[in-house]
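Next up is a structure, given as structure tokens.
Removed from the display is one protein chain of the complex; every other protein chain stays in position.
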Amino acid sequence: MLANPIPWPDGARCAVAITWDMDADSGLNWYNPDRADNLVASQSQTRYGPLIAIPRLVKLLKERGMRQTFFIPGWCIETYPAAIDALLSGDNEIALHGYIHERPNELSAEDELYWLQRGIESFRKHIGVRPRGWRAPSFAFSKHSLGYLIGEGFFYDSSLMGDDVPYRLRHESGTLIELPCDMALDDWPHYMHNRDFRTMMPIASPRRAGEVFRAEFDSAWRHGALWVGVWHPFVSGRLSKLDAVVDLIDYMQAKGGVWFATCEEIARHVQALIDAGTWQPREERLPLYDSPIPALKKR
Amino acid sequence: MLANPIPWPDGARCAVAITWDMDADSGLNWYNPDRADNLVASQSQTRYGPLIAIPRLVKLLKERGMRQTFFIPGWCIETYPAAIDALLSGDNEIALHGYIHERPNELSAEDELYWLQRGIESFRKHIGVRPRGWRAPSFAFSKHSLGYLIGEGFFYDSSLMGDDVPYRLRHESGTLIELPCDMALDDWPHYMHNRDFRTMMPIASPRRAGEVFRAEFDSAWRHGALWVGVWHPFVSGRLSKLDAVVDLIDYMQAKGGVWFATCEEIARHVQALIDAGTWQPREERLPLYDSPIPALKKR
Amino acid sequence: MLANPIPWPDGARCAVAITWDMDADSGLNWYNPDRADNLVASQSQTRYGPLIAIPRLVKLLKERGMRQTFFIPGWCIETYPAAIDALLSGDNEIALHGYIHERPNELSAEDELYWLQRGIESFRKHIGVRPRGWRAPSFAFSKHSLGYLIGEGFFYDSSLMGDDVPYRLRHESGTLIELPCDMALDDWPHYMHNRDFRTMMPIASPRRAGEVFRAEFDSAWRHGALWVGVWHPFVSGRLSKLDAVVDLIDYMQAKGGVWFATCEEIARHVQALIDAGTWQPREERLPLYDSPIPALKKR
Partner (left out) sequence: MLANPIPWPDGARCAVAITWDMDADSGLNWYNPDRADNLVASQSQTRYGPLIAIPRLVKLLKERGMRQTFFIPGWCIETYPAAIDALLSGDNEIALHGYIHERPNELSAEDELYWLQRGIESFRKHIGVRPRGWRAPSFAFSKHSLGYLIGEGFFYDSSLMGDDVPYRLRHESGTLIELPCDMALDDWPHYMHNRDFRTMMPIASPRRAGEVFRAEFDSAWRHGALWVGVWHPFVSGRLSKLDAVVDLIDYMQAKGGVWFATCEEIARHVQALIDAGTWQPREERLPLYDSPIPALKKR
């Protein structure tokens, strides 16, 4: 079904990037600026991510010989250095996820840049290099984001949903590789029920959520697509959910022909294909609109 | 269970109209007039419709030898001409779905007519004929809609939910054939989770959504009804959902006795039955009320 | 598990009252007083109740030799006389459900009484007798309701949820038999997705909703309880849902030992047990509170 099928390494049928947005309590603070200090149960729920789930994930990935991608806000890098160290010890990829889970498209252009640069500063200071990958908190990619990301030297983004395989975002100032997501592969709609986040989903059993994840995987495998899990350590890193994640990985491995990779590896593969002239990604020019479209007004 | 069973062509047990509302980012703009230009992830999610899903659907339908109905806002016809051309190349039906996904019943009578005519103008300019079929964006059919649609020469509507088989809408100025829908056959309640649309559904696996679609189909088949899928290319045209659509079509075909048709074909069949005196549709007079009903006030 | 098991007629294991709230478009008007005249799709969806589902239900019940209870607002009695006649032709029970689906507990005491009496007036005028049974629209039973219902000569209510078997409501002015409900047996949480009602549920397949209904029935059967389905003709009277209702009834009948009855028959059975001294219902005194409870204030 793909119009522009991408050759995956070693003839793999599809690529799987299991990614984790390690928000910890950053979003809780950003969305409840006047009262998050008082939301102790939600603090405990979200801090479960860096304190409990991350060491567990690091151990699990080492045992499996896997490396995965963790999108982390700068403030979390500062606040949870042990989690960062653990992730790096397993050679996992760390990419940037805002400074404190601010939503770029709800900010002025100036503020968006401020928080982006502050996130980069934290990243560089604690990790020692500049971030190469980006996912906008809440997928809130703005019309200014692409230019800013290119200006700051990012290599890829994973915030958009415009295709089934990697594509390229073109800005007047350069390009970025896009590794697209799908809300069905986010764990939030399946598991999140918390008044402090204004999100009251019915909570699925891991088996039901797994049905969704597997259906997406089976189709990605059949058609040669990219499958990007967007999970949260404090959600999918809890025991029962993580057991289901392990089952899912077992299922994928048993099916065979799956390229498990970090986002950066996938972006590098795409770039290598482009450089070799082997494959050209579809391209989208951004921003699509600079202002509300005139069509909304009566003529 | 039908009080007024309709004879389907060639003795078919039921009629199936798979219809697609190709909204692209029109609704995103209309519902977020001041900030849609900044909602880049939702742009990418919704533009997946014309850019990725439509070519895929066109190819799939050609392979299957099927023609389906696409309800498209005028602004999308202007903005995504390649998708329109592709659809026409497969001889699919294109019908009108507003100008920019405006909700008629939230507009003044004058504005409703303005946007309707602007949609028709786009339709005619790009497609070369006037539209014959209509579905109100968001099913937001107003008390003025019927008169306007008749005035503009429409032949059928598919926005209402008042029966299991086609019926007829009577206005003082004429009539229109109605091909009724059911929210259970819309893909939105099963799959849509997007803050920018204020719609945060738990996301079902395609198999669970398929259970709903099949249950409706099995009952339509048993009783001789019309089954109208109301799907969105950017939702049900994604890989895993479309695989499930194919499974569903296979299931319907295997069951046999199903008349797959475009909406216009169904409406023409109804008209032919009426003209031949073979069958009379149930009729509803609209508008039902011209103003808030007096019964709401204490006497 | 029942503290006060009730003897059902002929040694039945449990009692089943399938009840239908035939709201038609009354609630749509009440909840959208300024714009319901413009909500044509929702009009068509809700009017499906009296126009399509009721004749179908009447036929089905006749074939099955069953009688069921229909709670109907006075305005619907006036507006849909053919539906009322059809129901009466099948000797079904009609009980009152407000005048125009007003929520009593959102009204002043005076207004509540006004609408109640207006509903009774419609009922008596069109049906020829005073109503014997009552269900508050939206279950919105107020602190004044019991007194008013007793004053107007009602015999039973079916709006509360305080037990698994019938109980008795005591007011300073008399008593009423209560036939309690459970939201799990309402079809609304399983099937209703309509913006005009501010209710956007994921839509279950009839099989999933049926799982809930059956689980409740199996427990009612095991323990000797009363099972009250609270369904809406425009929801559960649609083809696929009604097929599932038939399956459920088949299931209940196959299990055996079920007393299918109208609400009034059940209330009469309760009264007969009381009169005979065979069984005493649990009693609750209402209103529980006359005003906001003092405990809410700091001392």
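A, B and C label the chains in the order they appear, each numbered from 1.
Note that contacts are C-beta pairs under 8 Å (C-beta built on N, C-alpha and C of every residue); 3 or more make two chains touch, one makes a residue touch a chain.
Treat the numbers as computed from the prediction; the structure is a model and nothing was measured.
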Chains still shown that are in contact with the chain withheld from the display
A, C
Looking at the whole complex, which of C:142, C:205, C:240 or C:262 touches the chain that is not displayed?
C:142
Touching the hidden chain, out of A:43, A:175, A:253 or A:271, is A:43
In the full complex, which residues of subunit A touch the absent chain?
29-30, 33-41, 43-45, 47-48, 51-52, 55-56, 59-60, 75, 99-100, 111, 114, 118, 191, 193-195, 200-208, 238-240, 242-244
For subunit C, which residues reach the chain that was dropped from this view?
1, 3, 105, 136, 138-143, 145-146, 159-164, 180, 182-184, 189-190, 199, 201-202, 204, 208, 211-212, 214-216, 218-220, 222-223, 225, 284, 286-293, 295-296, 298-299
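Criterion: only the chains that are shown with their structure count from here on.
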Specify the contact topology among the chains shown, as one of line, ring, star, complete or other.
line
Just send me the rotation angle from a CA overlay of subunit B on subunit C, rounded to the nearest 5 degrees.
90
So the centre of each chain is just the mean of its C-alpha atoms; given that, what is the distance between subunit A and subunit C in Å?
49
Determine the centre-to-centre distance between subunit A and subunit B, using the mean Cα coordinates as centres, and give it in whole Å.
34
Provide the list of subunit B residues touching at least two other chains, using ranges where the numbers run on.
201-202, 204, 208
